[in-house]
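All protein chains of the complex are present and in place, except for one that has been dropped.
Chain nomenclature is as follows: A, B and C, assigned in order of appearance, with residue numbering initiated at 1 for each chain independently.
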Amino acid sequence: AAPVAAPQAPAAPAATEPPAAPAATQAPAAPSGEVVKAEPGKAVKMVLLPKFLGIAVFDQANQGAQEAHKELGNPEKLEFLGPTPENSVAGQIEIVTTAATQGVNAVMLSNNAGDQIVPAVKKAVEAGTKVVTWDSPIPSAEGESVFVAQVDFNETGKVMADMALSILGADGGKFAVLSASPDAANQNAWIAAMKEALKDPKYAKLELLDVVYGNDQSEESYKQALALVDKYPDMELIMAPTTVGIAAAAKAMTDEGLCDKVKVSGLGLPAEMVEYTKSGCAPEFALWSFVDLGYLTYYLTYLLATNQIEAKEGVKFKAGRMGEYTITKDPTREKGLRVLMGPFTVYNKDNVDK
Amino acid sequence: MLASPDKAPVLEMHHISKRFDATQALDDVSLTLYPGEVHALLGENGAGKSTLIKIMTGIHQPDAGEIVLDGQPVQIANAMQAQRLGIAAIYQEPMIFPDLSVAENIFIGHAERTPFVNWGRIVREAEAILGRLDVKLDVRMPARGLTLAAQQAVEIAKAISLQVRVLIMDEPTASLSAHEVEQLFRLVDALRRQGVAILFISHRLDEVFAIADRVTVFRDGRWISTRLRSEVTPEGAIRDMVGREIGDFFAKTPAAQRGESLLSVRGLSKRGVFSDISFDVHRGEVLGFAGLVGARRTDVGLALFGIEPADSGEIVFEGRPCTIRSPEQAMRLGIAYVSEDRRQLGLSLPQSITANITLPLLRRYAAAFGLLDFKAEEQTAERYKQQLAIRAPNVQVEVGKLSGGNQQKVMLAKWLNTAPKLLILDEPTRGIDVGAKAEVHHIINALAQQGIGIIMISSDLPEVLGMSDRVLVMREGRQMGVFDRAQATQERIMAAAIGGAIPDSPAPRADGEGMA
Amino acid sequence: MKAITRAIRPEQLREITLAALIVVVVLFFSSQIQGYFSGRTFNRVTASVAIIAVVAVGQTLVVLTRNIDLSVGSIVGFSAYFVGTQLANDNTLSPAFAIALAIGLGALMGAINGALVAYGRVPAIIVTLGTLAIYRTILVDMSGAKTVVVDALPQWLKDLPRTNLIQIGELDIRLMFGLAVFVVLVFQLVLVYLRFGRRLYAIGSNPEAARNAGLPTQRIVFSAFVLCGALAGLAGFMFLARFGTITVVAGQGMELQSVAAVVVGGVNIFGGSGSMIGAFLGATLIDLLEQSLIRWLRVSEFWRDALLGLLILLAVASDAVILNRLRRIWAQDGVSVQGKPVE
Partner (left out) sequence: MFHLPSALRRWETLLLAILAVVVLFNVTRSPFYLRIDNLVNVFELSIEKIIVALVMTFIIINGEIDLSVASVMGLAACVVARLHADGVAMPLAVLVALTVGLLCGAFNGFWIAYVGLPSLAVTLAGLIGYRGAARILLEDKSIGNFPEWFNALGQRPLVGPFPLALIVFFVMLIAAAIILQRTAFGRYVYVIGNNKEVARYAGIRVKQVKMRLFMASGLIAALAGVLLAARLGAVRGNTAEGFELDIITMVLLGGVSIFGGSGTLTGVALSILIILNLRNGMSLANITGNTQTGVIGALLILSVLVPNLVGRLRALRSRMRPATTGPTPQPAQEVEIS
């Protein structure tokens, strides 16, 4: 992990701060064990950087972050900046680089560039910018302070396997995965975790046929879902760990009248799935709250950027309405630290429209 | 003004001026057209003839002056409007639609009431019009690949198919042979009788005197004279155009002595194009190629230059048998080919005179590190500008902005500069004025004197007769005979070209090679 | 032989070559994929080709005039999103109104492109590269990152993609496919029998000559862009019906897909030649290849694109080679035509 020295406080907050002594000198990072409550009103420039703009979940994360921003009374503006979907990698690198140039104190990143973001993040850290990831981490964890994990990635694998089992029944069956793009780090991690989980004898009757990619485009996901049906006549379930993919697959099965034969599950937005859950096409799916994810990420980042806490294993803090959290080692990444938000909400026809 | 027909003028151009950047193309010129007259417009290359026409059809806007139609001043903003006013033009450079069929090319611009295309009628009428011109074309074929002459025929058909009151023809005959010209003049005559006013531009004075009622001469963008034909002599017209006397044309110095054979062709054939062509070109000799439009003379030239190689037959060059498969190879042998179509095939229009002239030999102008020696290039260009009297402010001017004739000269210069052993000229004097033509002929003579072999494909029969040592006549892809200078008369060549019986020559001694 | 060569031109055989290629592809994959040769394959391809075919028709109109429209993907997305939002807000809107809205919106965006190209004299590629970004930007800003969700859409729209026009045995002819075929045929007829259509060819074939011949080139080019936009708008509506969930990235990449269809379909990218049937067959061929490769068990997910690229290239190449051969045969027969006066 990046060793960030506490006294190396950014100049900006010190300059803009009210007469009260700067946070950095006044409140050294709390020792582990003690739950740190955020001291509000400090000026830190922060950027919330999603994978790209124009997608509902990221806007929800922004809502949560803005909520926390207001609660904490940070006099600076919280910027919500993102690239376009087709230029995501280069755009994220550019935004991180520019943020460092501008002396932004912290960037909250939902990484879509894999390890390609590392050089830019390292340069930013050198310039005194904290980088916290959420939603999708930096695989090698280099440069990143902490990753705010929406759920445990291993657990995601288990949740998917459980949903498959519950839909297919005790006698099991064959299913396939419809993912986003082959480059999506979080999706890949979940799928890997699911494969791992499937080794458990509990799931012995489940057979994973194939993993295909719809690149988070409705058209492609729709086409891929139908192709899966044609390719594997005895397939009974499509598991799509992406909101675009699950909706497209459900629509495709509905349009082709295949819902009786092939069910759809995975990670989806309730609003997009109501119809299919009620019709029985997608009886069960899961997701977490992106609003909460944004909120939590903001709290953590604020604390780190104002040096109220350090990015170290065992550090505990209170994130407003969401309660207490602890920074732990990330079991899915060797060098990474994480804060686990959790839990999943599994949706079915009983709770999908609430 | 002059004594005129008793009718009121259709179209009057008053005090028209037009300037392009550095060039004053037209300077206060006036012209009046009466219904039922053929009005010839003469002038050297770059005198401003085409510019005037483009103003009449709305392609250019005059800087000053006034256009009066039927006594009413009019503004002609674009070609569409000109057409509505009853003015149509055949431009100097044919502009066809290569992807449309010949028939559609003729009728695409017609304003009709229904939005539908009546294919049957279009084909029938196109065939009828081309038939009247005695041009044989499959009107359903796309116009892509038509030779220049065929394109010109299509343009003519297009213009006369419109019901117009003023018909402008900018060098319509430049690549037509005597036969098609005759047909065209019959049509022009018919239109004249219907009361159409015709403005006719040509550098072939014999044609002008055959058809015009009145003759106007421009020089350097200025109006010089307008006279009734009966009051003009060819010498007088030339004096007006050039501003001085010019000597004889077609001053062929007979081949000093026929050198050894330079190029020998036997049984050259290309399936579906031409067959069994056999001839020799000797050093210092000018071999003329005569024939009607579409006789496939151009295709023979292209085969020799490797653009469209022949399928079979022998080519012996400088005593060595060879196959020519690409222009580059032909150039290495010392063959140069001056295309008939300067705009599509001959010149890179957006580039300068210099760049065009040095193009085939560009590598020769590379100095240290392969960098081009711009100075040397410019010197070459300047030399030809002088020698061929290319009218341009300087040699950096874009070729596309030159007048048609001056473009032709640039293209000639480009190939003369390669110092070839065999020079194939396809319609070398197309569109160039009498003075320059004499100059070109002079150059051809001089080259022949130096021992260069020359093949001259030309539809200008007097030119072929005047310049050639021998004349090969083609018809529909076949060789109809090779005539010695002494036996080559207009009648005999025409007869061979049309496929009629060849009248006896004064000295009935057929050349050894032809007449298979 | 001569009778044939006189009656038809090689260009007219282009569609037949493409159709033959499609047959070859189908035969090949039939031998490779179990149960491939079935009504189901037909249904899949027809259902998915419908949208891109409509876009390709519009693209063809523009390409024929020696222009290009790269903004179609953004227009599809914009109209899908906008109409989707209206329908989600008010489920009682009539289908006719929704379609008219989609077409009108597309036409409006096409008109902006057309005005800039025809009257502003800005090269089409520059205009539409620009509007590709601009229309998408407006969409993203307008949407506030909200998604149109299936649940909110009226029932008739949800039913549309599964509505059959007719059913022949296993083959479903879906309404949307029928609509696409109808659009293709109508515009094919426009190209052949309407003076407007012929003038598109004329302008693309030689723009300068078109001006000199007195054709209203600006008006025609403008109209081509408006029609292209309108068709993209219609495709946007079809997109909405088919996918239901519409995000701001909807339709992205369709510009290249439509250009690919047009180019594979033998429409000359420098204008002047090509046909609607050709573009339609081009779109079909690409879609067929794509879907077949997805189903081909022998190639993994990761090999698919590499093969797709290669196959597209081979299709274009064999098409060109066959056509060249035909042209040569025609040219050689042509000489016998020459000489004799034609009727």
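As a working rule, a residue touches a chain if its C-beta (ideal position, glycine included) is under 8 Å from a C-beta of that chain, and two chains touch if they have at least 3 such contacts.
These figures come from a predicted structure and were not determined experimentally.
Trainee: If the full complex is used, which shown chains touch the chain that is missing here?
Mentor: Computed over the complete complex, the missing chain touches A, B, C.
Trainee: Can you say which of A:Pro40, A:Gly73 or A:Pro182 touches the chain missing from this structure?
Mentor: Hidden-chain contact among the options goes to A:Pro182.
Trainee: In the full complex, which bits of chain C touch the chain not displayed? Write them out.
Mentor: 116, 120-123, 125-127, 129-134, 136-138, 140-141, 256, 259-260, 263-264, 268-270, 302-310, 312-313, 316-317, 320-321
Trainee: What is the set of chain B residues that contact the non-displayed chain in the whole complex?
Mentor: These residues touch the chain not displayed: 14-15, 21, 61, 63-66, 305, 307, 326-328, 330-331, 337, 339, 344-352, 355, 359-360, 362-363, 365-366, 370-372, 374, 396, 398, 414.
Trainee: Name, in rising order, the residues on chain A that touch the hidden chain in the full complex.
Mentor: With respect to the unshown chain, the touching residues of chain A are 52-54, 79, 81-84, 86-87, 89-91, 93-95, 97-98, 101-103, 113-116, 118-119, 139-140, 181-183, 185, 188.
One rule holds for everything that comes next: only the chains that are shown with their structure count from here on.
Trainee: Could you give the separation in Å between the centres of chain B and chain C, each centre being the mean of its C-alpha atoms?
Mentor: That pair's centroid distance is 44 Å.
Trainee: Roughly how far is chain A from chain C, centre to centre by C-alpha average, rounded to an integer in Å?
Mentor: The mean C-alpha positions of chain A and chain C differ by 38 Å.
Trainee: Can you tell me which positions in chain C touch chain A when the two form their complex?
Mentor: Chain C reaches chain A through residues 35, 40-41, 44, 48, 136, 140, 143-147, 149-151, 158, 161-162, 239, 242-250, 252-253, 290-291, 294-295, 297, 301-302.
Trainee: Could you pull out which chain B residues touch chain C in their complex?
Mentor: Spelled out, the residues of chain B in touch with chain C are 57, 59, 78-83, 91, 95-100, 104, 108-109, 111-112, 115-117, 119, 127, 131, 136-142, 158, 271-273, 294, 476-477.
Trainee: With touch defined as at the start, can you tell me which chain A residues reach chain C in the complex?
Mentor: 53-56, 58-59, 84-86, 182, 210-213, 216-219, 222-224, 226-227, 230-231, 233, 244, 247-248, 251, 254-257, 269, 271-272, 274-276
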